[in-house]
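The following block contains the structure, expressed as structure tokens.
As you look at this complex, bear in mind that one protein chain is not there, while each of the others sits in place.
Moving on, here comes chain A:
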Amino acid sequence: MSLLEVTGLGVRSADGRDLISDLSFTVDAGSRFGLIGESGSGKSLTALAIMGLLPPGMTASGSVALDVPGMGRTEIVGARERLLNRLRGRAASVVFQEPLTALDPLMRIGHQVAEPLRRAQGLRGQALREAVTTALEEVRLAEPDRIARAYPHEISGGQRQRVAIAMALACRPALLIADEPTTALDVTVQAEVLALLDGLVSARSMALLFIGHDLAVVSGITDHVLILKDGTAVESGALLDVVNAPRHPYARELVSSARELDAALNGLDGGGRS
């Protein structure tokens, strides 16, 4: 049994449009799965549906099952709020795209990171303060004590995303959902944050569900991918198979544009040297 099993997931909006239809995929414990699609293709909604946090008015159908060691198999679609709250954070947690809005602007960083630590691990006082410092060090933040005292608007975008990752990891989730975690960052910072995620996921043998629109970025960190277009899966499989032999036109387009960019960069590189 896989850690996450999505079977025939559908999401319908309040006015009856199908935003996602018949989506199925599985994520095994400790594996890395990529979800690729353009904006509006239903990637983020899939993440929210997995957490049981669809916006009001939207309804999910089909099945989303999380099977976490020690917590048993739980069906998310139609589950009660109390059950979901126990699961959230520990079974799965999310890193969002825009780190500025994902942090409470009026709360010091230290307090925000402390919240899930306190709840998940029951830490108090000095132990809690030390755990916050450790959590910030784990995401490679220099000067964790200064960062802990700062408000979100006082630190940089890359630092904010590291804080968001620290918060998502605080409950030691079995599955980390990263919803375009690098899209809002500068390219150089992007690479650092990706490397950080990569290292943390390996070190903790977590499963990763990485959501993105850029095949190049997603392929760098995952081994299986699913390509979404207008709420339906158009292609899925092992990363290498999809990249080497894309069948659906949209998948071919993604692969060829990634290759073109690669070729263009190589060309520039070669030209510079000669």
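General remarks:
By our rule, contacts are C-beta pairs under 8 Å (C-beta built on N, C-alpha and C of every residue); 3 or more make two chains touch, one makes a residue touch a chain; residues count from 1.
The rule is short, and it goes like this: contacts and distances are computed from a predicted model.
Considering only "Anti-sigma K factor RskA C-terminal domain-containing protein", "ABC transporter permease", "Peptidoglycan-associated lipoprotein" or "Aspartyl/glutamyl-tRNA(Asn/Gln) amidotransferase subunit C", the record for the omitted chain gives "ABC transporter permease", by its UniProt protein name. Remark: the omitted chain is touched by one listed residue; of A:Lys43, A:Arg90 or A:Lys229 this is A:Arg90. Within the whole complex, the absent chain has one touching residue among A:Gly62, A:Gly157 or A:Gly220, and that is A:Gly157. The chain that is not drawn here is touched, among residues A:Val27, A:Ala168 or A:Val255, by A:Ala168.
Residues of chain A that touch the chain left out of the display are 14, 48, 51, 53, 56-57, 85-90, 92-94, 96-98, 100-107, 115-116, 119-120, 151, 153-154, 156-157, 164, 167-168, 170-171, 184.
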